[in-house]
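Below is one structure. I have some questions about it.
Of the protein chains in this complex, one is absent; all others appear in place.
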Amino acid sequence: MTQAYHQLVKRLLDGELSLSDLPPELRAEGAEALRLLGAVDRTPVLLPLQLDARVMAEVRRRARSPVRRAWRRLVEPRDVELRLRVRPWVVWGGALAAAATVALLLAWPPASPGGTRLVRTAASDSVYVRFVLYAPGAQRVAVAGTFNQWDQNAARLVRLGADGIWTITLALPQGQHQYAFVVDGKRWVPDPAAPGIDDGFGRRNSVVAVTAHGARTL
Amino acid sequence: MGLREQATDGEVVHAVLAGDVEQYAVLVHRYRDRYARFAARMLGSLDAAEDAVQDALVRAFDQLAQCREPDKFAGWLFLILRNRCFAERRRQTREGRGLEDRDEAVAGPDRPDGNVEQVERTRALEQALVKLTPEQREVFVLKHVEGLAYEEIATMTGATVASLKMRMHRAYDRLRELLKEHS
Partner (left out) sequence: MRRAALALAIASSGALHLAAQQPDVAARLNGRVPAEVVPAVAGVAASAASRGLPVEPLIQKAIEGGAKGRPAQQVIAAVRALADQLGAASGALRSGGFDHPDADLVEGGAYALGAGLSVRQVQHLARASRPPYEPALTLRVAGTLKALGVPPKNTLDLVEGLINAGGSPSELLDLPSEVQAGVAHGETPAQAADGLARAAAHAPGSGPPGGVPPGQAKGHGNPHKP
């Protein structure tokens, strides 16, 4: 088992120290470590010129077909909220949810551009946190938790377009909070991407840690 | 094409969302190569990097309405690309494929021929890098290949400086171990 680098050598690698800052007995190890870094290949990578044309061809195709665009969003893995990631949440069979979505697509107008602008300011010790849930067949989605007395009427999510994505932005104080989504007023669903804790009723609550950097579940 | 090359990212994004889809080519042109090296290092292959960048640019178009700060399109695109790289890595792991089958071209056709020993050390390091976890590899690439400071990496990825340092230091030890095995 190879020994770990000394802490000072790691700081050398990080660029916080120079070799001459190390005590003499560590300089050999430091030099070895620097040789490692010296082997890093920093050659720029240039992608083929045809990439632009391929991207734009695909972009045009998608722009022409709103139904097809929405369908692709439905079937592809979701990374909608890049900080608070939510996995596709399927309570009913996928086919049923898909059929419900198609029905919605025919009935709803196309998604309007310009999503909610998230302003993440730490006013006093509150941070704006955006909750997102993918629930294409739902009629009503809320988030309830320790921050709103588990009141499912206090924080109703808004449906974004016709793709089954529900969202809300709340100002939460820093710290750890428990919550769950409430679908159609009766089904309590923990966030599949968040740590879960026993709620004392045989189910699970999700836990979100709100820091000055924003919220982290995953 | 009517390109407005001096337009800010925010102006271009709003134009595209308003219906002028062709303006998206400005963003494609502007950012196509910026993260190519990062993607190549993360995925170990030029072909995979090309796919990932292409896919990320298309996905960024798909989700353009959800870009919270259009003037920081680059950072947002980076996150999409980064997630795409992680997803690709997860897929490869599920399929039992390592990144070891990298093609030599990832180093770039213009790389000057160093001495044999240097070339060999570079190759050994590349092979060791693909054995790191994706998050260790990411912080190593962003700092030592892309030359970013921890604070910049923290802003781009949403991780904290301390946790980035934790990952990096684990990476250093792991690389030392892997390279010792190799030699």
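So that you can tell them apart, the chains are marked A and B in the order they are listed, and the count of residues begins at 1 in each.
Throughout what follows, a residue touches a chain if its C-beta (ideal position, glycine included) is under 8 Å from a C-beta of that chain, and two chains touch if they have at least 3 such contacts.
Everything numeric here is computed off the predicted structure, so don't read it as measured data.
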item	value
For subunit B, the residues touching the chain missing from this view	90, 93, 133-135, 149-150, 160-163, 165-167, 169-170
Contact set of subunit A toward the excluded chain (per top definition)	4-5, 7, 10-21, 34, 37-38, 40, 42, 144, 146, 149-152, 174-176, 186, 188, 195-203, 207, 209-213, 216-218
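We adopt the following convention: only the chains that are shown with their structure count from here on.
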item	value
Centroid spacing, where centroids are CA-atom means, of subunit A and subunit B in whole angstrom	18
Footprint of subunit B on subunit A - complex, ascending	1-2, 4-5, 10, 13-14, 33, 35-48, 51-52, 54-56, 58-60, 62-63, 69, 72-73, 77, 79-80, 82-83, 111-118, 160-161, 213-214, 216
Residues on subunit B engaged by subunit A in the complex (per definition of touch)	17-18, 21-22, 24-25, 28-29, 32-33, 36-37, 39-40, 46, 49-50, 53-54, 57-58, 61-69, 76, 79-80, 83, 87, 106-108, 110-111, 118, 121-122, 124-126, 143-145, 147, 150, 158, 160, 165, 168-169, 172-173, 175-177, 179-180
